[in-house]
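Working notes for the structure below.
Here the complex is missing a single protein chain, while all its other protein chains stay put.
Right after this comes chain A.
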Amino acid sequence: MSDRVPVLKIGDILLVSIQIDLEDQMVLDLQDDLSQQIVATSARGVVIDISALEIVDSFVGRMLATTAAISRVLGAETVVVGMRPAVAMTLVELGLSLGGVRTALNLELGLGYLRRAQVSPPASP
């Protein structure tokens, strides 16, 4: 299985738009690729667009949380954008609230958040 989700670079932001039903291996590959790309491109922000995803199960949910944590350690902020309402309701009932993951309703709002975050970086805990 050689399918990989493309990671696009726009300025100092990496954009990932997941457009297909992901196999677990592709989820792991994406997490790997993103971590590498953050370092390779000195990205300051990551946007993961999941608007095309019909489900987010615990495996994908965990990848989102782990990716957000890894990128934070590498100096980049992650925003997950475009979650469908039915997916949000299902995720919470499943027991995953993605507490450590910044989310935004759509790509525009997500990019806007990252721009503001770069102007005034949040105080580190």
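Brief remarks follow.
To be clear about the criterion, a contact is a pair of C-beta atoms (placed from the backbone, for glycine too) under 8 Å apart; a residue touches a chain by one contact, two chains touch by 3 or more; residues count from 1.
In this text, contacts and distances are computed from a predicted model.
Of the names listed as "Anti-sigma regulatory factor", "Branched-chain amino acid ABC transporter permease", "Molybdopterin synthase catalytic subunit" or "Fe-S oxidoreductase", the one that matches the UniProt record for the absent chain is "Anti-sigma regulatory factor". In the complete complex, the residue from A:Leu30, A:Val87 or A:Val101 that touches the missing chain is A:Val87. On the side of chain A, the interface with the absent chain consists of residues 1, 21-25, 54-59, 62, 84-87, 89-90, 93-96, using the contact rule stated above.
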